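So, chain A:
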Amino acid sequence: MIVLDKVNKWYGDYHALSDISEQVAKNEVLVVCGPSGSGKSTLIRTLNRLEEIDGGRIAIDGRDIHAKGVDVNALRAGIGFVFQSFNLFPHLTALENCMLAPVQLKRATKAEAREQALALLERVGLAHKADAYPNALSGGQQQRVAIARALAMRPPIMLFDEPTSALDPEMVGEVLGVMRSLAGEGMTMVCVTHEMGFAREVADRIWFMAEGKILEQATPEAFFTNPQHPRAQQFLSDRRRD
Partner candidate 1 sequence: MLELIDTYWLYFLVGQYPDGPLGGLVLTILLSGAALVLAMPLGLLLGVARVSPYRALRWPTSVLVQLVRAVPLLLVLFWVYFFLPAVTGVKSGQASTMLIVLVLFDSVYLAEIVAAGIRALPKGQLESARSLGLSYAQALRLVVLPQTLKNGLPSIVSQLVSTIKATSLGYIIGLSEVSFIATQINTLVFTQAVQVYLILALTYFILCFGLSRLAFLLERRLQRRPAQVS
Partner candidate 2 sequence: MQFFDPAILQSGQYHDWLVQGLVLSLQLTAVSFAFALPFGALLAVMRTSTFAPLRAVGATIVEAIRNVPLLAHLLFWYFAFPELLPEGAREVLYANNPEAVCAVIALGLYSGVHMAEDIRSGIRAVPPTQLEAARSLGLGRAASVRLVLLPQALRASVPPLLSQTVNLWKDTSVATVIGAAEMMYQAARVETATFRSVEAFTFATLAYLTVSLLIAGAAHLYQRRYPVRPA
(Lines give C-alpha, C1' and ligand atoms only; values in the text may rest on other atoms or scores of the structure.)
Protein backbone atom coordinates (compact mmCIF):
# COMPACT_ATOMS: atom_id res chain seq x y z
CA MET A 1 0.00 0.00 0.00
CA ILE A 2 2.76 2.43 0.93
CA VAL A 3 6.22 1.94 -0.51
CA LEU A 4 9.23 4.03 0.54
CA ASP A 5 12.31 3.66 -1.58
CA LYS A 6 15.61 5.26 -0.48
CA VAL A 7 13.86 8.30 0.94
CA ASN A 8 16.21 11.05 2.06
CA LYS A 9 15.64 14.48 3.55
CA TRP A 10 17.98 17.20 4.73
CA TYR A 11 17.36 20.31 6.77
CA GLY A 12 20.39 22.29 5.65
CA ASP A 13 23.30 20.07 6.73
CA TYR A 14 21.22 17.97 9.07
CA HIS A 15 20.30 14.59 7.59
CA ALA A 16 16.79 14.16 8.90
CA LEU A 17 15.83 11.04 6.95
CA SER A 18 18.49 8.63 5.75
CA ASP A 19 17.88 6.03 3.03
CA ILE A 20 14.49 4.89 4.26
CA SER A 21 13.36 1.86 2.28
CA GLU A 22 10.37 0.07 3.73
CA GLN A 23 6.82 -0.93 2.95
CA VAL A 24 3.45 -0.86 4.64
CA ALA A 25 0.92 -3.47 3.53
CA LYS A 26 -2.82 -2.95 3.24
CA ASN A 27 -4.70 -3.41 6.51
CA GLU A 28 -1.43 -3.34 8.39
CA VAL A 29 -1.02 -1.38 11.62
CA LEU A 30 2.47 0.03 11.85
CA VAL A 31 3.91 1.76 14.88
CA VAL A 32 6.95 4.00 14.54
CA CYS A 33 8.86 4.63 17.75
CA GLY A 34 12.18 5.98 18.84
CA PRO A 35 13.89 8.72 20.83
CA SER A 36 13.05 12.41 20.22
CA GLY A 37 14.63 13.90 17.16
CA SER A 38 14.85 10.53 15.45
CA GLY A 39 12.83 11.71 12.45
CA LYS A 40 9.60 9.82 13.20
CA SER A 41 7.33 12.86 12.77
CA THR A 42 9.25 14.00 9.71
CA LEU A 43 8.83 10.57 8.14
CA ILE A 44 5.11 10.36 8.67
CA ARG A 45 4.64 13.91 7.40
CA THR A 46 6.36 13.06 4.13
CA LEU A 47 3.63 10.53 3.42
CA ASN A 48 1.03 13.20 2.78
CA ARG A 49 3.61 15.70 1.58
CA LEU A 50 3.35 18.04 4.55
CA GLU A 51 7.12 17.70 4.30
CA GLU A 52 8.87 17.33 0.97
CA ILE A 53 11.69 14.85 0.38
CA ASP A 54 15.07 15.51 -1.20
CA GLY A 55 15.73 12.05 -2.61
CA GLY A 56 14.06 8.72 -3.21
CA ARG A 57 10.51 7.77 -4.00
CA ILE A 58 7.27 7.31 -2.14
CA ALA A 59 4.42 5.39 -3.73
CA ILE A 60 0.94 5.02 -2.37
CA ASP A 61 -1.31 2.44 -3.97
CA GLY A 62 1.27 1.98 -6.68
CA ARG A 63 1.42 5.66 -7.68
CA ASP A 64 4.42 7.90 -7.09
CA ILE A 65 3.12 10.74 -4.95
CA HIS A 66 5.72 13.16 -6.29
CA ALA A 67 5.07 12.48 -9.96
CA LYS A 68 4.45 15.44 -12.24
CA GLY A 69 0.78 16.24 -12.43
CA VAL A 70 -0.11 14.72 -9.07
CA ASP A 71 -2.86 16.74 -7.38
CA VAL A 72 -1.59 17.22 -3.84
CA ASN A 73 -5.05 18.06 -2.54
CA ALA A 74 -6.54 14.87 -3.98
CA LEU A 75 -3.66 12.89 -2.46
CA ARG A 76 -4.29 14.39 0.96
CA ALA A 77 -8.02 13.85 0.71
CA GLY A 78 -7.26 10.15 0.43
CA ILE A 79 -5.14 10.08 3.58
CA GLY A 80 -6.37 10.84 7.08
CA PHE A 81 -3.92 12.70 9.30
CA VAL A 82 -4.28 13.17 13.05
CA PHE A 83 -2.01 15.76 14.69
CA GLN A 84 -0.46 15.82 18.13
CA SER A 85 -2.08 19.19 18.83
CA PHE A 86 -5.51 18.18 17.45
CA ASN A 87 -5.81 21.36 15.31
CA LEU A 88 -9.58 21.45 15.36
CA PHE A 89 -11.05 24.58 13.76
CA PRO A 90 -12.15 26.67 16.75
CA HIS A 91 -14.72 28.72 14.88
CA LEU A 92 -16.71 25.60 13.89
CA THR A 93 -18.63 23.11 16.01
CA ALA A 94 -17.48 19.48 16.26
CA LEU A 95 -20.08 18.54 13.68
CA GLU A 96 -19.10 21.35 11.32
CA ASN A 97 -15.44 20.37 11.68
CA CYS A 98 -16.30 16.93 10.38
CA MET A 99 -18.56 18.23 7.61
CA LEU A 100 -16.23 20.83 6.18
CA ALA A 101 -14.02 18.78 3.88
CA PRO A 102 -16.63 16.40 2.43
CA VAL A 103 -18.91 19.31 1.51
CA GLN A 104 -16.18 21.61 0.16
CA LEU A 105 -14.51 18.88 -1.85
CA LYS A 106 -17.86 17.83 -3.27
CA ARG A 107 -17.71 14.32 -1.84
CA ALA A 108 -21.16 14.65 -0.29
CA THR A 109 -24.14 16.96 -0.11
CA LYS A 110 -24.63 18.91 3.07
CA ALA A 111 -27.30 16.51 4.27
CA GLU A 112 -25.20 13.44 3.53
CA ALA A 113 -22.17 14.97 5.18
CA ARG A 114 -24.16 15.82 8.27
CA GLU A 115 -25.52 12.27 8.57
CA GLN A 116 -22.09 10.80 8.09
CA ALA A 117 -20.49 13.20 10.54
CA LEU A 118 -23.05 12.33 13.20
CA ALA A 119 -22.41 8.63 12.63
CA LEU A 120 -18.67 9.16 12.99
CA LEU A 121 -19.06 11.23 16.13
CA GLU A 122 -21.29 8.47 17.49
CA ARG A 123 -18.53 6.02 16.70
CA VAL A 124 -15.94 7.95 18.68
CA GLY A 125 -18.46 8.37 21.49
CA LEU A 126 -19.15 12.09 21.04
CA ALA A 127 -22.50 12.33 19.26
CA HIS A 128 -23.83 14.28 22.26
CA LYS A 129 -21.16 16.94 21.68
CA ALA A 130 -21.92 17.50 18.02
CA ASP A 131 -22.88 21.14 18.50
CA ALA A 132 -20.12 21.96 20.95
CA TYR A 133 -17.22 24.22 20.00
CA PRO A 134 -13.69 22.90 20.50
CA ASN A 135 -12.99 25.22 23.42
CA ALA A 136 -15.78 23.47 25.34
CA LEU A 137 -14.19 20.05 24.86
CA SER A 138 -11.43 18.36 26.83
CA GLY A 139 -8.20 17.38 25.10
CA GLY A 140 -9.23 13.77 24.76
CA GLN A 141 -12.60 14.77 23.32
CA GLN A 142 -10.97 17.15 20.85
CA GLN A 143 -8.61 14.46 19.63
CA ARG A 144 -11.48 12.03 19.15
CA VAL A 145 -13.33 14.67 17.09
CA ALA A 146 -10.11 15.15 15.12
CA ILE A 147 -10.07 11.43 14.35
CA ALA A 148 -13.73 11.57 13.28
CA ARG A 149 -12.91 14.56 11.08
CA ALA A 150 -10.10 12.66 9.38
CA LEU A 151 -12.37 9.63 8.89
CA ALA A 152 -15.10 11.75 7.30
CA MET A 153 -13.22 11.67 4.02
CA ARG A 154 -13.30 7.85 4.10
CA PRO A 155 -9.56 7.51 3.57
CA PRO A 156 -8.04 4.06 3.07
CA ILE A 157 -5.01 5.09 5.15
CA MET A 158 -4.83 6.87 8.53
CA LEU A 159 -1.68 8.53 9.83
CA PHE A 160 -1.27 9.44 13.50
CA ASP A 161 1.50 11.80 14.61
CA GLU A 162 1.89 11.28 18.38
CA PRO A 163 -1.87 11.52 18.91
CA THR A 164 -1.75 11.17 22.71
CA SER A 165 1.43 13.06 23.57
CA ALA A 166 -0.39 16.32 24.31
CA LEU A 167 -3.05 14.71 26.48
CA ASP A 168 -3.34 14.41 30.23
CA PRO A 169 -2.77 10.77 31.23
CA GLU A 170 -6.38 10.07 32.13
CA MET A 171 -7.54 10.96 28.60
CA VAL A 172 -5.01 8.83 26.73
CA GLY A 173 -7.11 5.69 27.10
CA GLU A 174 -10.21 7.04 25.34
CA VAL A 175 -8.19 8.02 22.26
CA LEU A 176 -6.24 4.77 22.13
CA GLY A 177 -9.57 2.95 22.39
CA VAL A 178 -10.79 4.62 19.21
CA MET A 179 -7.54 3.81 17.45
CA ARG A 180 -7.75 0.21 18.63
CA SER A 181 -11.25 -0.20 17.22
CA LEU A 182 -10.15 1.32 13.91
CA ALA A 183 -7.30 -1.18 13.73
CA GLY A 184 -9.74 -3.94 14.52
CA GLU A 185 -11.80 -2.98 11.47
CA GLY A 186 -8.82 -3.41 9.18
CA MET A 187 -7.76 0.20 8.62
CA THR A 188 -4.25 0.68 7.26
CA MET A 189 -2.58 2.77 9.96
CA VAL A 190 0.83 4.29 10.57
CA CYS A 191 1.20 5.62 14.11
CA VAL A 192 4.05 7.55 15.63
CA THR A 193 3.62 7.05 19.35
CA HIS A 194 5.32 6.57 22.69
CA GLU A 195 2.50 4.35 23.96
CA MET A 196 4.29 1.01 24.12
CA GLY A 197 1.27 -0.80 25.57
CA PHE A 198 -0.75 0.15 22.52
CA ALA A 199 2.11 -0.89 20.24
CA ARG A 200 2.35 -4.26 21.89
CA GLU A 201 -1.36 -5.01 21.67
CA VAL A 202 -2.40 -3.49 18.37
CA ALA A 203 0.59 -3.16 16.05
CA ASP A 204 1.37 -5.70 13.34
CA ARG A 205 4.87 -4.35 13.04
CA ILE A 206 7.15 -1.87 14.74
CA TRP A 207 9.74 0.40 13.14
CA PHE A 208 12.37 1.67 15.51
CA MET A 209 14.00 4.90 14.33
CA ALA A 210 16.97 6.87 15.52
CA GLU A 211 18.97 9.64 13.81
CA GLY A 212 16.90 9.52 10.67
CA LYS A 213 17.27 5.79 10.02
CA ILE A 214 15.03 2.81 10.60
CA LEU A 215 17.39 0.75 12.75
CA GLU A 216 15.10 -2.17 13.43
CA GLN A 217 11.76 -3.44 12.26
CA ALA A 218 10.05 -6.43 13.83
CA THR A 219 6.79 -7.80 15.15
CA PRO A 220 5.85 -6.50 18.59
CA GLU A 221 6.68 -9.75 20.41
CA ALA A 222 10.08 -9.94 18.76
CA PHE A 223 10.81 -6.28 19.34
CA PHE A 224 9.81 -6.08 22.98
CA THR A 225 11.21 -9.40 24.13
CA ASN A 226 14.33 -9.53 22.02
CA PRO A 227 15.45 -6.26 20.46
CA GLN A 228 18.42 -6.73 18.15
CA HIS A 229 19.91 -3.28 17.67
CA PRO A 230 21.82 -1.83 20.66
CA ARG A 231 20.02 1.52 20.30
CA ALA A 232 16.68 -0.29 20.47
CA GLN A 233 17.80 -2.15 23.56
CA GLN A 234 18.87 1.14 25.15
CA PHE A 235 15.56 2.77 24.21
CA LEU A 236 13.48 -0.06 25.71
CA SER A 237 15.47 -0.25 28.91
CA ASP A 238 15.07 3.54 29.33
CA ARG A 239 11.34 3.15 28.84
CA ARG A 240 11.10 0.34 31.37
CA ARG A 241 12.66 2.55 33.97
CA ASP A 242 9.80 5.11 33.71
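Per the selection procedure, all candidates are chains of the complex that A comes from, given by their letters.
Here, contacts are C-beta pairs under 8 Å (C-beta built on N, C-alpha and C of every residue); 3 or more make two chains touch, one makes a residue touch a chain; residues count from 1.
Computed from a predicted model, the values in this text were never measured in an experiment.
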{"item": "Options 1 or 2 - which one, within this complex, touches chain A", "value": "1"}
{"item": "Residue ranges of chain A in contact with candidate 1 within the complex", "value": "48, 50, 73-79, 81, 83, 85-91, 100-101, 104-105, 134-135, 142, 146, 149-150, 153, 166"}
